[in-house]
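Yeah, one chain of the complex is gone here, protein chain that is, but the others are all in their spots.
Note that the chains are named A, B and C in the order they appear, and that numbering of residues resets to 1 at the start of each chain.
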Amino acid sequence: MTQLPGLLDTEAIRKDFPLLDRVVHDGKKIVYLDNAATSQKPRQVLDALNEYYEQHNANVHRGVHVLAEEATALYEGARDKVAAFINAPSRNEVIFTKNASESLNLVANMLGWADEPYRVDRETEIAITEMEHHSNIVPWQLLAQRTGAKLKWFGLTDDGRLDLSNIEEVITEKTKIVSFTLVSNIMGTVNPVEAIVRRAQDVGALVLIDASQAAPHMPLDVQALGADFVAFTGHKMCGPTGIGVLWGRQELLEDLPPFLGGGEMIETVSMHASTYAPAPHKFEAGTPPIAQAVGLGAAVDYLTAIGMDKIAAHEHAITEYAVRRLLEVPDLRIIGPATAEDRGAAISFTLGDIHPHDVGQVLDEQGIAVRVGHHCARPVCLRYGIPATTRASFYLYSSPAEVDALIDGLEHVRNFFG
Amino acid sequence: MTQLPGLLDTEAIRKDFPLLDRVVHDGKKIVYLDNAATSQKPRQVLDALNEYYEQHNANVHRGVHVLAEEATALYEGARDKVAAFINAPSRNEVIFTKNASESLNLVANMLGWADEPYRVDRETEIAITEMEHHSNIVPWQLLAQRTGAKLKWFGLTDDGRLDLSNIEEVITEKTKIVSFTLVSNIMGTVNPVEAIVRRAQDVGALVLIDASQAAPHMPLDVQALGADFVAFTGHKMCGPTGIGVLWGRQELLEDLPPFLGGGEMIETVSMHASTYAPAPHKFEAGTPPIAQAVGLGAAVDYLTAIGMDKIAAHEHAITEYAVRRLLEVPDLRIIGPATAEDRGAAISFTLGDIHPHDVGQVLDEQGIAVRVGHHCARPVCLRYGIPATTRASFYLYSSPAEVDALIDGLEHVRNFFG
Amino acid sequence: MDSMYQELILDHYKHPHGRGLREGDAEVHHVNPTCGDEITLRVKYDGETLTDVSYEGQGCSISQASASVLNELLVGKELAEARKIQEVFLELMQSKGKLEPTEEMEEVLEDAVAFAGVSKYPARVKCALLSWMAWKDATAQALGGAERETV
Partner (left out) sequence: MDSMYQELILDHYKHPHGRGLREGDAEVHHVNPTCGDEITLRVKYDGETLTDVSYEGQGCSISQASASVLNELLVGKELAEARKIQEVFLELMQSKGKLEPTEEMEEVLEDAVAFAGVSKYPARVKCALLSWMAWKDATAQALGGAERETV
């Protein structure tokens, strides 16, 4: 067994995750290295879901019966947990959405319908980066198309970092919003928040940080980030599918217009006019993902009990080991930072001219689950002149033995297509 | 035991629903009569969720590993099930959303951004009714505000029916969209679809039917309805929270613009421009509610095995009995149709001048869960000059004994505040 | 049940004190959007002394009884003392049923202590507070000063 500094006791942790016992292809225990796509769920989260449905299920708010009170307390309790997890100044700044994509679209739509000084229109600009997930590109393309605003972006350096050299041209006095990912889902790059936030603040632009690949893996402190909005998604951080989060500064949430209209988000409705509830409810139209919020609350409890700093240290150790071993594989080229510094635990690579589909398929036959394709970040593939990559991504339950399995698997791939 | 014609074997059915064994307030078994707010979940649905998370959990689409293939097959399989459940001509017409509210907002937003001939703008009109759920009012108010279109609506008759006498003034040549509920969530009224659809088609308006209170309770055939869009929500039909459905005619889904942008909904993305995937994916940005779709698929299987026609007959019998017994309670006034004909299993009433909050609270103390308030349909309360109602709503597991418990409970309420 | 509907609350509900609108220095109208409870409330001051609280409204037993108790408790008091009572009542109502009223509290709140049980029911706390928030608002308007606060 490889011993690395900072590793968690993965043997104990893995016992919490039923899926990791899954056996595929005639007896091969799964080696799950697709954590950047979605994480597995600990027993504790599944238990919370079951308990909710079996004991407390009811629609939230406005109910006087005991189930409605319990369901509301559980749902709102999950909001408290998430608020604490990200160090939000107020629980009312935590909006539950269906996924990070909705969170990002929510901000884009708020700004499209906002009054001054927030309004995005033909006189203004939007800034993103070339390493964004499609979910942080397309909403801004749509907003730009529909409002006439100009979309700009930061390019990338050859080693997978943001090129901030022209920051004063990308973020200008006209910029209303700067939206960028904290950690790249395709290359693992951790971006320099401070430099970008500082420039944005200088020109009076709002900042939205896509923390989808950060929240699961490192301590997240929305106050320390200095952003105005932070988006992330539940299913990548041990939570259920069907739930995402948008954190936003209270005064902005008060000023900005609603997005989806419906039950729960109103104060009073008549046929002629309606008024809206204060945030967060203003942005939560309809029956919310109640069970999923409860599940996310349980996930946050689970991660917090282990410790986000410990999880970050574990992943750093695994990533360092994986980068080192991968670079030993002939013809393997890492797309993104070829070091473990300022990078997360998602590593993309190409292997000679073997197509990633073939790499992924042959790995799969050995029970190793990686993702192949453009990872919803096609501009990165275009930038590096490749059709796709193979991506291995790790989490708190990933072990050095799984890295070794990957390396052996890649050897097999090379022989197979050699 | 009261014997009514057409009743299901509720004793057997109730064994499938763990929550119905819940005991509240020192030993009282719950009498759950809040089904219009949300339904309870059968064991079969919870098992499907657990099996998904424990055995198959992965992100869908674009994956070549076995879990991704399985998760995709399960997710897309749920789409097949829902398509069959509503008799959709094509599975590609079934869009998964987070709830009915998102489905309704999705249509409103599509039409706001559409090109001619669909575009809603200052020259055009929108028609709804006074008995809509807030989720089918506020999206249209927002759309009207933001486009300058005129919002019109059908009023109500004294006995809780739509007043269609001025249909030619409400739906005119300028009308682009008519959106109305098939079954009222507050009064139970079943609306006359054909008359409205015919008029809408005459003037070339699209029709959106809110089937949130219909899909759980009766056979739903989107082709027979003749509408262009049909929306409903999973949690009211034995499914999980966090999932809704929008069905739409294929050619419309092809023509209309996307709403949320992000992963999964694109065909190809570059920083300069993107193209969109065909429906349904075009309208499903981001990681979808995978487990929730699987759960909804299991719910559909469960309901289908019992038979939607049998469920409708059961609820009709229960409703008939409940209406009769309620009308025996002194000072009780039913808000809505005072018969079981053309009505669903949600019955709202007032009880003398005892405030619904007090009615609900005292019922709760007896273990009887009803909903009190305006039920997200405040215009109905305004129309009938009442602040709120008490609503009892039934489902396939509701028994005559539960109706009796409600009647006894109301007697107790009257004595308590007498 | 007894924990919420104390005899005392039902008494106030059935026989409200000081109900009806009389002349005042300021009038406010508050609504509880979640259930539609409404109150119109006027205050009358003679210098620092609250000489009348008159009100009209519709709502559940809790909101009605609470307005009645408020009238009984506050009318005749000096502003500072009335404020003190309001604050203690607010504290009790926000205690989520976790606060066992102390003797001191009981002395301040008198009949209003009967609402302790309501604090266990989040959906009803707003009912109990409706008139108290309206009073605070009306007082601010009558005497100038703080802006309207909402629950």
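Just so it is clear, a residue touches a chain if its C-beta (ideal position, glycine included) is under 8 Å from a C-beta of that chain, and two chains touch if they have at least 3 such contacts.
Model, not experiment: these values are computed from the prediction.
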Query raised in the report: Considering the complete complex, which visible chains touch the unshown chain?
Result: A, B
Report summary line: Among the options B:Thr10, B:Gln40, B:Asn59 or B:Thr72, the absent chain makes contact with B:Thr72
Report summary line: Missing-chain contact, candidates A:Ile266, A:Val362, A:Ala377 or A:Ala405, resolves to A:Val362
Query raised in the report: For the full complex, which residue in B:Arg62, B:Arg91 or B:Lys310 touches the chain that was left out?
Result: B:Arg62
Query raised in the report: Please identify, in ascending order, the residues of subunit A that touch the omitted chain?
Result: 355-358, 361-362, 365, 372-374, 378, 381, 387-388, 416-417
**Report entry** Residues of subunit B in contact with the chain not shown
**Finding:** 61-64, 68-69, 72-73, 266-268, 277
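Criterion: only the chains that are shown with their structure count from here on.
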Query raised in the report: Any idea how many Å lie between the Cα centroids of subunit B and subunit C?
Result: 39
Report summary line: Distance between the CA centroids of subunit A and subunit C (whole Å) is 47
Query - Whole-Å gap separating subunit A and subunit B, where each centre is the average of the chain's CA atoms - result: 31
Query raised in the report: Where does subunit B touch two or more other chains at once, residue-wise?
Result: 357, 361, 372-373, 378
Report task. Indicate the residues of subunit C shared as contacts by at least two other chains. Result -> 34-35, 121, 124
